[in-house]
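This structure is in structure tokens; I'll ask about it shortly.
Shown here: the complex without one of its protein chains, the others still in place.
Residue numbering begins at 1 within each chain, and the chains themselves are lettered A, B, C, D and E in the order written.
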Amino acid sequence: MLFAMVALPLLGALLPRLVQPLGRRSVAVAAALPALLAFLLLASAAPAVIGEGAVWKASLPWLPQAGLALAFRLDGLAWLFALLILGIGLLVILYGHYYLDKRDPGGRFFSFLLLFMAAMLGVVTADNLLLLVVFWELTSISSFLLIGYWSDQSAARKGARMALTLTGAGGLALLAGVILIGQTVGSYDLGTVLESGDRIRADSLYPLMLSLVLFGVFTKSAQFPFQFWLPHAMSAPTPVSAYLHSATMVKAGVFLLARLYPALAGTDLWFVLVSSAGLATLLFGAWMALFRHDLKGLLAYSTISHLGLITLLFGLNTSLAAVAAVFHIINHATFKASLFMAAGIIDHETGTRDIRRLGGLRRYLPVTAVLATVASMAMAGVPLLNGFLSKEMFFAVATETSLYGSLHWLVPILAVLAGGLSVAYSLRFVHDVFFGEVPPALAAHHPHEPPYFMRAPVEVLVVLCLLVGIFPAVFVGPLLAAAASATLNGSLPEYSLAIWHGFNLPLLMSVVALFGGILLYRFRTPLFALQRSWPRPSAPQVFEHCLQNMIGAAGAVVKWIDNGALQRYVAWLLLPVALMMLAAIASMPDWLGERALTPVDGLAVLAAVLAVVSAVATVLLRRRRLIALLMISVVGLVVSLVFLRLSAPDLALTQLAVEVVTVLLLMLAMYFLPTRGTIESSSWDVSRDLFLSISIGAGMGLLALFAMTHPGDTISAFFIDNSVPGGGGKNVVNVILVDFRGFDTLGEITVLAIAAAGIYALLENLGLCLPLYDPDGRRWARERHPLVLRVISQAVLPIALLVAMYILLRGHNLPGGGFIAGLVTAVALVLQYVANGVHWVHARVPNNYHPLVASGVLLSALTGLASLLFDHPFLTSTFSHLHWPLVGEFELASAMLFDLGVYLTVVGATLLILARLGKLSVVEHEESY
Amino acid sequence: MEILLAIMIAALTGCGVYLILRLRTFPVVLGLTLLSYAVNLFLFSMGRLLENAPAVIGASELHADPLPQALVLTAIVIGFAMTAFLMALALRAWGEFGSDHIDGRTDELDPEQRP
Amino acid sequence: MTMATEVLVSFLILTGATFTLIGSIGLVRLRDFYTRLHGPTKATTLGVGSIILASLVFFTAKAGVLSVHELLITLFLFITAPVSAHLLAKAAMHRQEKKVKNTRGEPWQQ
Amino acid sequence: MMAHMIILPVLLPLFAGLLILLEWRQRIWLRRLISLAATAALLPLAGYLWLQAAGGEIGVYHLGDWAPPFGIVLVLDQLAALMLLVTALLALPVCLQACRGEDKNGANFQALFQFQLLGINGAFLTGDLFNLFVFFEVLLIASYALLMHGQGAERARAGVHYVVLNLTGSSLFLFGLGLIYAATGTLNMADVTRVLMEGRLVSPLLLQIGGALLLLVFALKAALLPFCFWLPGAYAAASAPVAALFAIMTKVGLYAIWRLWPLLFGHEASPLNSLVTPWLWPLALLTLAFAALGVLSATRLATLAAWLVLMSVGSLMAVLTLATEQAWAAGLYYLVHSTLAAAALFLLVGLISAQRGLLADQLKAGNDLPPSLAVLFLILAVVLVGLPPLSGFIGKMMLLQATPDAIFWILLLLASLLSLIAFSRAGSTVFWRQQKDAFAERMAVADLIPLLLLLLCTLVMVLLAGPLAEAARGIAVQLLDSQGYVDAVLGSGRALP
Amino acid sequence: MLSTALIIGFFMVGTALMLGGWRILIGPTLPDRILALDTLYINSIALIVLFGIHAGTSLYFEAALLIALIGFVSTVAVAKYLLRGDIIE
Partner (left out) sequence: MKRFWPSPLLSLAMWCLWLLLANDFSAGQMVLGIFFAWLIPLLTEPFWLDRPRVRKPWKLLSFLLLVHRDILVANLAVAKLILSPPSKLRPAFVEVPLDIRNDFVITILASVVSLTPGTVSADVSQDRTVLLVHGLDVADIPAMIATIKQRYEAPLKEIYGC
């Protein structure tokens, strides 16, 4: 049933949006229905909860690991708030139906309203702190949507953002506080938490918890110094203001104070923080309210002030004060909601909310006038009205408070002052609007009473004010008792709900406040002048300004850290490496290990010198790019010779072949790119780069030396032993590539294939203009395809193919293999492009190499897949030695097929890449592949 | 021999790193090429050095560690693919913003060099 | 391996190495590109050629069976080397690289 | 035959990609069909593998029937299974979205997309360090190409940065691998750990440097400050589906660290333990802070999304370094959430840009937008800022509960506040400040389906938060048991020939 | 005797390599440098074959063969670049 109560508005939130097509009335009904049902459910709980003071609970597990559960409780306090939420909610819906303009999308409005209603219900009925936070944040979101309802108004957007930012921040703080509490208590279950108040207060983190929670509370309830968002939330439609910013959302804060009162209250810290915030808010709100010209503004500030009052009461740390607080919550909700609606009616009928443009309205809306007057009297705390009672209580506890040490007399004084102010602004609300003479503009507007059902809610609330005010014990006694006892977790203090307590200090204070207020209003003009003389920065402007500065600062910091220069990014990446290397060099025990050095000879020295010199030359001559290219190919040549010398013929072959293709590649690119670079790096950059390169180079060199001279046993012995018996090949390197680690090779050729496909896509419709002159400004030579080159390249092709086949076949047993063979083939074919041009070649071979690449990888992959048929893992190899007459003994190995796949891939990929680059200069249209 | 190889690795790595830190795409490509040479030598040297001991069964009694060789082969292929892609990307960048600056800055570029 | 073959192999090696060296000396010593272009042909032809022969003889003698695949190297070089020289010459002429004064005849415009 | 299921997440995209390349008549519908079919098939497959792994037993697959440490192994533990599942969940919507027309803006998109999946899945499955390198290269080269898909100057710039950085990273990766091989004489992850535990290291120094280099490379992939500068540009420049797919890419780097943490980086016997661990925590926090500033300063929706990705990286790296059961459980939940949510946002940004013409995704007042987009944006904002009741909040809550550190709390809470501000500004600018004259294009419902699928996932993450958290706990427990991993991988090897 | 001859041979070819390297460094013209690189390739063929004899194995033969077969391609490409800029047209 508790679930139902929360779920109804939650799910019902969809309803209005859905029935929107059916017209405004049905929208309103659809909105009212879930609320009404929930209300009935609540009412049905009254006998038990209010009558017997029972506590209804319901719970479902959600995230036990985090202590989050869908747990609800309905005790007196929850019931009271639920009543406010649902009761006033219903009235607001009724009112809103008439308030909203025909053009406004009512569906959206009521959906948000119901969503908010559900969230509030969740907050007040949550029996799990984390769940409470969940709903708490939901109220922020839905109120953001409601405030920003008229999204085309800048004020609405700003107000909404400001509200969301503050309440959102509060919510985060609350979350942190709640988690801290939960971790201290060891549970997020509300009951447990309320029981273990002493443990919480004793905990070293209590101050932190308290401040976090209070931050949440104060932001939500617009307590000083966070009050400024509330008035600007008034740009919301009046029903919203009436609902959120008088009756409910802002009460969520004080609700939490009440809820956690047993767990957190009772310490000096609590008193200082809560009561001083409350007191400040009380006075500030009352003062500001007096000077508002906007009706809703006035009400908003008075709301702030009353919330301050409630907060102050909770802060006083006496159970009586807590009771008073709860009582005032009830009263304030009733009169403030009715006043908001009255203001809405006035706005609706006159088209303005500016007090200065209003007056004498009693002639046009007599009934509304009466209602508003009564309600404001309640607000002012005039006897026989509910406001009076709670104010009396307030004064009573204020006089009894012994805190603030020597300043204990301060509280009552300020209380009276606040009371006086509230009388003053109430008076202003009534007198300036309904009495005095009518401004001509207004008269022209011909205001009249609103439709009955728009006024009815106000009437209901005002009647409540009276009833409670006159017969408190009857109409509010049980409710107050239940709520208060729930707040105090059982123990109720002694208090009496009577209009007359005899002549005592509180009564005197009331009288003083009453007449003081009247005087204040009478002589308000100097006060207005005084007020006007103060600087009044508008909160949204300040807020936006701060926000903009913050964003600007953030942007600046980001720009400062990330300046968008790749050079710096790479430097950042390499800096740790350099540092590591320096550390390694420093900590290196012995560079030369026990392993004997292999003998050096002149030739080796010579090769090393050649390589080093060429590498350095590459760096120095990098700006003369062709020369740099030649230099780097010298390095490549030497590297392959080194591989050869150090018993790695396969590497040497591969390196040599790749070398040639790379040169072709770079030549192709160099045609388009500028051939001379410019000097740009600053000297600081250069020194930084030198530091990085030298330290990393030295480090890597020394590490290599260290590793080479410190032998260790590796898994390689296995490969050497199993190459022939297990892999059927004598060339262990090749067997590793196609068998032991064939999976790597499959990935490797896939990389090649992807690169080819990617480059193809990358260079699609890339229009580069062709240089007409060479770097020295010379026209290019006339002859496109020199005769000798053409003929020889044709002669080379078949030979190269033959050699490729030879290298491919022997690869398994001798240096060679698919990759080298593929490169040889590719080079021979690219040579055809070079010698005869694209058109000539593409007239002779299919010019789309994608299928070739794909089929290559496919062949290798399928070879691997075949083993699955025999339920062997992917890539399990097999081989056998056949004996044919005449041919003799020869070997067939699945690995060879795999290598063939490698071969095809390499041929295809290399051709795809180089031909694509070559075609860049060939003007022709081809459809995208 | 180890010392010589170490020196080569050091030199190639250093030069490669320095070139990678340049401002134009072409030197960067050269730098990565140099660096991959260095990496290959380095990876290869991790199998320790042996002369006249190719990892071919029956060709010699001693065999150099074949695993790093296989790894280097894979590395060479992948390196080639990557160099090719980067080169193509450099062309694309040159075509897109008429500058071979690695950040695509078009200032300080003499006009007739624009594509 | 008999003394004779060893002598033969050593001789061939030395010849080859000598001509290879001379080729490169020419590369350094000669005055202009066009004359330098002649240097490497030594290395290509006689230099590599006789070293190849050395290898051929050596392995044939070592294994006892005829090992002739070394010849392929020379064959391939004979096919490919002239193209390099040809294109380089064309490139040099295109770039109007300067020639020594006493050269008779004119390089062609490309 | 069931034993071979482990290899399918690799083979499926491989063959799909190859078939698409093979399809020489360039029939776009056929390519889409192949790609969609393969991607869709990944989902049940990943589900099946998840169920396999959920039992707690680690599946080991000997490629080429060669026993580890000699052959390459695929290892399917719960973490790998989870990552596969997330990838599959992500891939399908993205593929669908791409098929709505984005794939026509350049050549070979579908093939590259499949290869990207191949690389990612392979990286998640492999138990061999060098093979991990290979799959990293596969997914990188594919990502290079995908990033450039559709071309344009911005992508070219971002592309050059991304490619050069990662190529440098790959070189470092190889240096690191070499050193680890020199130090341990093996490449198999489990075997490395065994060598560690048996104290058979050639030299701790070699392993330290090697491991540190690997960690550096992974940090680059995961985009940890100060190696993260490539990310905002690249992700913001990429086309919507690509960016959405990239949401998993940073997680691959994180995964690698996570995988090797119990085995190498954080192992008590490891000389790296004391060396690298102290560095990661502050860097993670700095990343978080930096990302928060970035989110606030974003001037485009795509950039905002990119910074959010970075933010998740920071938080995840932080909890990763804690290496406690609770922290890792929270982290894993958050990882899944952040990946899916970020991807969804990238898709949404794509839809929004499509509606706003030249204005694209810039945070400026534009034309009227379909309310459906507004609602989706609101929901995603709630998810990503970490507001209740959606997955972001749950993730954030678990992170906070798992991390007993004030600075982390402050940063995380501040970060979500800043993103709240950023989102409210962005949303109110794009959706509320509209010039009424401009009208909204019609929104095809089909365009929303991929996005809705992703949102559905996050919703499920909320409803099933309990069971999921339990599963995450299970993964963390299994992950922390390095001995168990080693035994599972090496113990189950067949008798060596 | 053979070993002596080999040592001398290595020395001479090595010197040849050095001279080639020198020419690449100093140029002066681009064709000179290219020619020098080409010579370097050819000299390394000689070196490899000598090394094969020295090692007594024919495993290194393919390397020499490969250079002889496709080594000229890069020379051709660069020369073509000097002539036409566009090596594939």
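The rule is short, and it goes like this: a residue touches a chain if its C-beta (ideal position, glycine included) is under 8 Å from a C-beta of that chain, and two chains touch if they have at least 3 such contacts.
Values in this document were obtained by computation on a predicted structure and should not be read as measured data.
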{"item": "Residue numbers in subunit C that touch the chain omitted from display", "value": "19, 22, 25-26, 29-32, 34-35, 37-39, 41-42, 44-46, 67-69, 71-72, 78-79, 81-83, 85-86, 89-90, 93, 99-100, 102-108, 110"}
{"item": "Chain not shown, touching residues in subunit A", "value": "783, 786-788, 790-792, 794, 797-799, 801-803, 805-806, 809, 832, 844-845, 886-890"}
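What we mean here is this: only the chains that are shown with their structure count from here on.
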{"item": "Between subunit C and subunit D, the fewest steps along chains that touch one another", "value": "2"}
{"item": "More contacts between chains, B-E or B-D", "value": "B-D"}
{"item": "Closest chain to the centre of mass proxy, which here is the mean CA position", "value": "D"}
{"item": "Per Cα centroids, the chain farthest from subunit A", "value": "C"}
{"item": "Numbers and ranges of subunit D residues touching at least 2 other chains", "value": "130, 134, 137, 141, 144-145, 148, 151, 160-161, 164, 168, 175, 178-179, 181-182, 187"}
{"item": "Interface hub residues of subunit E, defined as touching at least two other chains", "value": "10-11, 17, 30, 34, 59, 65, 69, 71, 76, 80, 82-83"}
{"item": "Residues on subunit D engaged by subunit A in the complex (per definition of touch)", "value": "1, 3-4, 7, 11, 14-15, 18-19, 21-22, 24, 26, 61-66, 69-72, 106-109, 111-112, 115, 118, 122, 130-131, 134-135, 137-138, 141-142, 144-145, 148-149, 151, 160-161, 164-165, 168-169, 172, 175, 178-179, 181-187, 191, 200, 202-203, 205-206, 208-209, 212-213, 216, 220, 226-227, 229-230, 232-233, 290, 293-294, 296-297, 329, 378, 382, 387-389, 393-394, 397-398, 400-401, 409, 413, 416-418, 420-421, 424-425, 428, 431-434, 436, 465-466, 469-470, 473, 496-497"}
{"item": "Subunit D residues within the subunit B interface of the complex", "value": "130, 134, 137, 141, 144-145, 148, 151-153, 156-157, 159-161, 163-164, 167-168, 170-171, 174-175, 177-179, 181-182, 187"}
{"item": "Residues of subunit A that touch subunit C when the two form their complex", "value": "776, 778, 781-783, 786, 788-789, 792-793, 795-796, 799"}
